[in-house]
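Notes to accompany the following structure.
Here the complex is missing a single protein chain, while all its other protein chains stay put.
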Amino acid sequence: MAEHAQAPLLQLAGLVRHFGGVYALNGVDLSVERGEIHALIGPNGAGKTTLIHHISGAMHPDAGSVRFDGADITRMAMHTRVAHGLARSYQITNVFARLTVFDNIALAVEARHGGGDETQAVIERIGLAGATGVAAGALSHGEQRQLEVGLALATAPRLLLLDEPLAGMGPEESERMIELLDHLGRDMTLLLVEHDMDAVFRLADRVSVLVAGKVIASGLPDDVRADAEVRRAYLGDT
Amino acid sequence: MHKLKLAALLAMMGMAAMAQAAPQNERVKVGMLSTLSGPGAGLGVDIRDGFNLGLKHLNGKLGGLPAEVIVADDQQNPDVAKQASEKLLKKDKVDFMTGIVFSNIMLAVGPSVFENKTFFVSANAGPSQLAGEQCNPYFFNVAWQNDNLHEAVGKYVAERGFRKVALLAPNYPGGTDAFAGFKRQYKGKVAEEILTKLGQLDYAAELAQLRASKPDALYIFLPGGMGINFIKQFVAAGLSRDIQLFAPGFSADEDIIKAVGAPMMGLFNSSQWAHDIDNPQNRKFVADFQKDYGRLPSLYASQGYDAALLMDAAVRDSKGKLDDKDAVKKALEAAKFQSVRGAFKFNHNHYPIQNYYLRVIGKDAQGRITNKTVGTVFTNHADAYASACKMK
Amino acid sequence: MTQLVLEQALNGLQFGLMLFLLAAGLTLVFGIMDMINLAHGSLYMVGAYIAASVAEQSGSFVLAVIVAVGATAIIGALLELAVLRRLYRRDHLSQVLATFALILVSNEAVRMIWGDQPVMLAMPEALSGPVEIGGFMYPAYRLLIVVVGVVAAASLYLLVAKTRLGMWVRAGASNREMAQAMGVDVRRLFTIVFAIGAALCALAGALLGPLLAVQVGMGESILILAFVVIVIGGIGSVRGALVGSLIVGVSDTLGRALLPTLLREIVPLEIAASLGPALASILIYLLMATILFWRPEGLFPARA
């Protein structure tokens, strides 16, 4: 198991997926190291959400492999991946709108065991302690995004996949979320898909750039920012 | 003055009370349980109307006692039928039951009716089970046994010298029974036995098969809508020129003719009754049915009518003592009534011994498309299951 | 033998096109309004009954078809305005309950107007016999159905692909909010689509009336087949409905024609005699279950 300890927590090798004739993923190689906050950026339509679907198990690749903690999970069902410590949040808020905040989080906690105190702890951690009994559908957008992260968090993941957690948020809400993510990053590994470049460069230990279904650069934030190809393909036109 | 009024009122109340306290057997209650909704409703409505006409001709009385008919709908569903029959037996406490159209409904309802010692006079359903081993003192069939009409066609087809006959029916026991009944009298070559899906709409595949195998006659047993579909398509395919089509009477009666029209012409079928059978009671029945309901009666209507007449005879001959089950049974067995089909008597299994006629569909004197009787196939014919019935 | 197979294939095609007439309207209503309309079969029944009445009064089959189509389209539009419109925002179950209730109401209404017994709708005299094609005799009337089916499929294609209404329909089917944003009057669009669906039903009812029994309950038996067709094809896709119709028509016909014979070659006669027809009866359901097992959204999912 020693070699596993050194291997990256998540390693993608040559992931390919096409829909009809269109290649959404065209040979993606990516590794996420233990304990880091890894940001994945790229222009619209680059395949970021599709990639998250493939890592979380919502979709399966036509070719290539997904390794988590040294084990091949390419064909593993989504819920089994969750049990292994790999959870995700959604770009479009996807909570149980008709259930209360408490019931939302309790469901996710109960997927592992009885629940109880842990539910309350998660709710406090995501900053929704004041809204425990409120139906999720009645929360503000920012609060729903916090709950969205909370649902993933409640599964006690080792790797948390976050698909645009800041989407549609105002400055104040964003600030709260960035703080939350910063805290989470101390306890677990994060793979973060995000458009907000300020947040990315504030949070990320490493950054990878996905363009047209391929990772064209991967490294420290400053190196990636300086990369000529990245500038041409992506940053240059912003 | 006031006192007089009061006295009159009291007297009226007393009379009303007495009328209510009158003993049961001063009136006859009949439970009419039939299929009155859904696709099979046409048959049930005909039985009901025929029965009601019979009762009307008897001035609303059976054997001289005022009759009350309680109508219930079985929805062509054994479950519902069972429920409705329980109500007729236990709540309304009827003296006779009748009306059931379909064999599977009859078999579902039968046991509780017989256990309750209530007489069932079937105006249509005639399952083989109740004709043979499971024959019952409380079951009388005033129509026919299911196989009889098939046998009649089988005999006629054999007599006419057809050598290569194809058979077609839906894939359920009623269908295979029809084949068996036909083959009991027709010993010649059966070119093909085609079983189709119950409730099938399109028969193009079967018609192509028939065109290829070239039988000289075809016997179909396709109840209700299936028969309508098939006959229309058979004629449109041009097969009626080379293949003579035969059917049992219930696939070729007024209800079906009305729905198919001209393509029915030339179809031979068997029946125990026809509207042109010449006897006074039939003339009266047919004329009054048309007057009251505005359509020609079907064989179902004739069976409903006869059921009323049979009950009338039974009540009369048992002298209205309906609780004396043995007397009623004897009176029913004697069947002293003028059936619209002419001669009628019961076999020991309580199924009819009667004549079966061959009819052909054509235009009558008024230009209507209808059945015309062309001959007698069986005289005093009984069913094949009677020997298995232990009843005497 | 080859000729027989060819003839059976033609029969299958014809049965398929017959189902398509009904399935096309169903899939349009379903795809665009996201509405389960069990009462679709009732419109088919009403169309057939109206055609039968008009044909009996006027003696003209063509007039009967035209009046049935027009009248049923109006009935459909009225039904949409009065009842169904209120159901679009409701869940599928409420739609099932309400349209089931409409079946009961329309069946009884038809019984009260036309009586319990089946009514007659005769085919035009000129088409009542067979004609010879390719060495075998084929009913002229069935050829008419093939032609009408093809024309209906082609005009639906043109309507959907080439006209402004068709553009709205496509927009509505793939994304209702987007269509609304584009300025489509969705309420009016729905009424029009429903009327078209009702007209197609009546066309099917009037055309099939001379081949099938015109009676209460005729709508339900064919409705199930139409649902099978659109589910196989993929709900909301007219192309899917066409392909689904042909698959169901051909496999049902060929299954009935060939399965019993084929089985006789493989298993003992006794077993084949009972197994063949039984298998043929359930063939289309088996086919649907198999297709859905491999393609859970049908062959041509409208919302990919």
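Just so it is clear, A, B and C label the chains in written order, and each chain counts residues from 1 on its own.
Here is the rule we use: contacts are C-beta pairs under 8 Å (C-beta built on N, C-alpha and C of every residue); 3 or more make two chains touch, one makes a residue touch a chain.
The rule is short, and it goes like this: contacts and distances are computed from a predicted model.
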Protein name, per the UniProt record, of whichever chain is missing from view ("Multicomponent Na+:H+ antiporter subunit B", "Molybdenum transport system permease", "Amino acid/amide ABC transporter membrane protein 2 (HAAT family)" or "Phosphoribosylformylglycinamidine synthase subunit PurS"): "Amino acid/amide ABC transporter membrane protein 2 (HAAT family)"
Contact list for the unshown chain, restricted to visible chains: A, B, C
Given C:L6, C:V150 or C:A278, the one touching the chain that is not displayed: C:A278
Chain not shown: contacting residue from A:A63, A:A77 or A:L220: A:A77
Residues belonging to chain C that touch the chain removed from view: 30, 36, 83, 86-87, 90, 92-94, 96-98, 100-105, 107-109, 111-112, 220, 224, 227-228, 231, 235, 274, 277-278, 281-282, 285-286, 288-289, 292-293, 296-298
Where the missing chain touches chain A, by residue: 56, 58, 77-80, 82-83, 87-88, 90, 94-100, 103, 107-108, 110-112, 135, 151-152, 154-155
Chain B residues touching the omitted chain (full complex): 36-37, 41, 45, 71-73, 77-79, 82-83, 86-87, 89-91, 103-104, 107-108, 111-112, 127, 129, 171-174, 176, 195, 197-198
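In this text, only the chains that are shown with their structure count from here on.
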Chain contact topology (line, ring, star, complete or other): other
Chain closest to the assembly centre - both centres taken as Cα means: C
Between chain A and chain B, centroid-to-centroid distance (C-alpha), Å: 75
Cα-centroid distance, chain B relative to chain C, in whole angstrom: 35
Whole-Å gap separating chain A and chain C, where each centre is the average of the chain's CA atoms: 47
Residue ranges of chain C touching chain B (in the complex, touch as defined): 4, 7-8, 11-12, 14-15, 18, 111, 116-120, 122-123, 128-130, 136-142, 210-218, 221-222, 225, 253-254, 256-257, 273, 276-278, 280-281
Touching residues on chain B, where the partner in the complex is chain C: 38-39, 41-42, 45, 171, 193, 195-199, 201-202, 204-206, 208-209, 211-212, 224-226, 228-229, 232-233, 235-238, 255-256, 258-263, 295
